[in-house]
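As C-alpha cells, the structure follows; a few thoughts come after it.
Missing here: one protein chain of the complex. Every other protein chain is in place.
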Amino acid sequence: MLNLPKGAVNMKDTRLTIVKRAAQEIKDGMYVNLGIGMPTLVANEIPADINVLLQSENGLLGIGPYPIAGQEDPDLINAGKETITTVPGASFFDSAESFAMIRGGHIDISILGGMEVSENGDLANWMIPGKMVKGMGGAMDLVHGSKRVIVIMEHVNKQGKSKVKKVCSLPLTGQRVVDRLITDLAVFDFTPEGMILIETQEGVSLEEVKAKTDASFMISPSLILVEQVK
Amino acid sequence: MLNLPKGAVNMKDTRLTIVKRAAQEIKDGMYVNLGIGMPTLVANEIPADINVLLQSENGLLGIGPYPIAGQEDPDLINAGKETITTVPGASFFDSAESFAMIRGGHIDISILGGMEVSENGDLANWMIPGKMVKGMGGAMDLVHGSKRVIVIMEHVNKQGKSKVKKVCSLPLTGQRVVDRLITDLAVFDFTPEGMILIETQEGVSLEEVKAKTDASFMISPSLILVEQVK
Amino acid sequence: MKNSKLMNSFKEAISDINDGATLIVGGFGLCGIPEKTIQALKEKGTKNLTVVSNNCGVDDWGLGLLLANKQIKKMISSYVGENKIFEQQFLSGELEVELTPQGTLAERIRAGGAGIPGFYTATGVGTPIAEGKEVKEFDGKTYLLERGIVGDFALVKAWKADTLGNLVYHKTARNFNPLAAMAGRITIAEVEEIVEAGELQPDEIHTPGIYVQRILLGTDYQKRIEKRTVVHA
Partner (left out) sequence: MKNSKLMNSFKEAISDINDGATLIVGGFGLCGIPEKTIQALKEKGTKNLTVVSNNCGVDDWGLGLLLANKQIKKMISSYVGENKIFEQQFLSGELEVELTPQGTLAERIRAGGAGIPGFYTATGVGTPIAEGKEVKEFDGKTYLLERGIVGDFALVKAWKADTLGNLVYHKTARNFNPLAAMAGRITIAEVEEIVEAGELQPDEIHTPGIYVQRILLGTDYQKRIEKRTVVHA
C-alpha cells in the first residue's frame, strides 16, 4: 500500500514474518497508527480489499503511498519524517488535535515496535540506560490512548536473550498497556488473568517458544487449532 | 458601528452616559468582548477612526454591523443570539477555541453588565436567589481571562439603593475581578490598595457619589482635574 | 468502509439511543443545532436523558421539544434562560440542572473527547459553582478542578460531510459541534450536503472523520432565528 522504495522491502525473513502477521490485525474500516520503523512496513501487507485510514501523529489522517520521485512535498511528511502522499478523504490537523484523537481513544489500533515486553503487558521501547536518550516521541501517548495496542518485535535479542520478560529491565514506555505481542516465534495476548500464548508462527514449536521466553504464560486451549489452520 | 435597528438606541440618558464613557476604554488595535445587553451598545459609540475586532464567544472574531433586512443568516449570530455580519479579516472557530482565547488572556478588554460590584472588585451579575436561574453563560470565564474587565451598570437600583457595595449580597460571578466600574454617576478603579474614585460623570457632585455608594473608596488626586477636562 | 457511515434514516441512526443515555448536543441557542436528530428523538420518545448542551432550545424548538415531551432528566448547560417549560420542570423538581460556565463546559467536552479526565481553571473560583469542587494553587493563584465529559452519543450538525465523515461547519453554526463530535462514543452528524471523499480540502476539514460514526443528510432545515436584528438599507 505504501509502495515502499526498492531496498526497503529487503527485510530479514523474521521481520517479514512479524510484519505479515501484524497486518492480519487490521480490519476493514479501522483507524490505524503505525509506529516508526518495522511497524511502518505493515502498511504494505494490508490486503487490497481492506480500507483503512492510517494516522500520522504529526497531524494527518489518511497517509498515502510514497510520492513519485520529483513530486515529494517538504510540507507533507509522516511521523518518521519521510515524504508521503495522502489518500482521498485525508485531513490535516495540529498536534494537539492529533493527540486528542490518540489519547481520547479514537484510534482503533496502534502497532508499535518493542525492546522488551513483560508478562503483565508492560512495554519498554524508548531508552537504554547509558546510551543517548533520543526521546519517546508519541509512543507513551499511543500506548495509553489506542483502543488496541499491538507490539511487534523479534523474540530474542542479538545475544539470543529473550525480550519477552518476567519484568522489563529497561525503563517503561507504559505499564500494563500491551494487548497483543507478535514476535517471529509467537503471538501472545495480555488479559486480566495473565499472558496467554495464542499462536506459534509457522514452523515454530511450543518447546522453542517456551525455551526462548522468560515470561510466564498460559497456553490458549485453541492454540493447536490455530496451528492447524496454517 | 453596529448600525443598531431603530428603537434600540432609544435608551435612557443614564444608560447612554454609561455607554459613551465605556466606549472611551476602547483603544485602537484592541480585541474586545462586549457582553449581552447594555455592553453590546458600546459598539455604536466607538469612534470611526479606531479599529478594533469584537469577539463573540460563540465563535467569531470580527463582529460587523447588523445585516440589511433580508440578508440575515441564521448561521451567523452573536452571543446574544442576534443576527449579525462580519468585518473583513473575521475568523470563525469552535467554542473551546473561543474560550481558549478568553481564558488564556488574549482578549484585551471585556465590558460586562453588573448587578452589584463590591469594594474589593467582586462582581455579581448572573443570579438572584429565589428567582429562576438562567445561567452564567460565558461571564465567569470572561472575568478571569480578559486582560482588563470593565463593568458598566446603573449606580443605584430601582429602589434607589446602591449597587456599589461593601460586600456583594448576590452570588458572585467572580472574586476580585473588576478592573474598572463605570456607572451613570462615576468611574472607579480597583487596585491592590483598594477602590478609587477616578472620575465623576458630568453634572454629578462628589457628595452625590458618596451618598449613593455603600462601598468605601478613596478619591484619586487627579479626580478634580478629570472634571475640569470635561 | 467508504459508505458504511451513511445512514438511511434518522430513525435508524438513533435506534440504539436508549432510556438513560447521556447525549452531548451541539449548537448555541438555535444556531447549529441538530434539528432533525432532535425531532427523531422526540418521535422515539427515549426517556431519562442526560443532555449536555450549552442551551436548551426554546419551548417549541430544538431541545425544548424533548423537554416538553418530558424526555430529559438532567441538563448540563451554561444558559437556559429562553425556555419557560424548563423553568416549570426545574421548579417542580422534575428536571435536574448542572450549570457550568460556558468556557468550562466547552473545555470539559473537549477534554472528554481528548482523554483528559480533569483540568484546572480559574473560572468560577469564589462563586457558587465552586461548591464541592477541589481547588489547587498554581503559582499562588487558586484554580478549580473540572472534569472531562464523555457522552454515550453526540448529536452534531455540520454544513457538509464527505462519505468518510469528515465535517465542515458554516460560520457561527460551528460553536460546540466539533467538541461534541469528539466526545461522543457514537457521534451522529446531520449535514446539509454529503460529498465524495476527497472533495473537501484536507486543510479545511474542521472535524476529521475519525470522530464521526454516522452521517445523515437533512433537508428543509428550519434554522429558526431567535433574535432577528437588521438594518433597513
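Think of it as A, B and C in the order they're written, each chain with its own count starting at 1.
As a convention for this text, a residue touches a chain if its C-beta (ideal position, glycine included) is under 8 Å from a C-beta of that chain, and two chains touch if they have at least 3 such contacts.
Bear in mind that the values here come from a model prediction, so they are computed numbers and not experimental data.
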TODO: For the chain that is not shown, enumerate the shown chains it touches in the whole assembly.
DONE: A, B, C
Open item on the list: Can you say which of A:14, A:51, A:83 or A:162 touches the chain missing from this structure?
Closed with: A:83
Task: From C:63, C:105 or C:122, residue that would touch the chain that is not displayed - done: C:122
TODO: May I ask which residue of B:70, B:88 or B:130 touches the chain that does not appear here?
DONE: B:88
Task: chain C residues touching the omitted chain (full complex) - done: 107, 111, 114-122, 136, 138-139, 141, 143, 147, 168-171, 174, 201-204
TODO: Name, in rising order, the residues on chain B that touch the hidden chain in the full complex.
DONE: 28-29, 31, 51-53, 55, 61-62, 86, 88-93, 96-97, 99-107, 144-145
Task: Residues of chain A (touch criterion as defined above) contacting the omitted chain - done: 3-6, 8, 56-60, 65-84, 86, 92-96, 98-99, 102-103, 122, 127, 132-141, 144-145, 171-176
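Following the convention adopted for this analysis, only the chains that are shown with their structure count from here on.
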Task: Chain whose Cα centroid lies at the greatest distance from that of chain A - done: B
TODO: Round to the nearest whole Å and give the separation of the Cα centres of chain A and chain C.
DONE: 35
Task: For chain C, residues contacting two or more additional chains - done: 110
TODO: Provide the list of chain B residues touching at least two other chains, using ranges where the numbers run on.
DONE: none
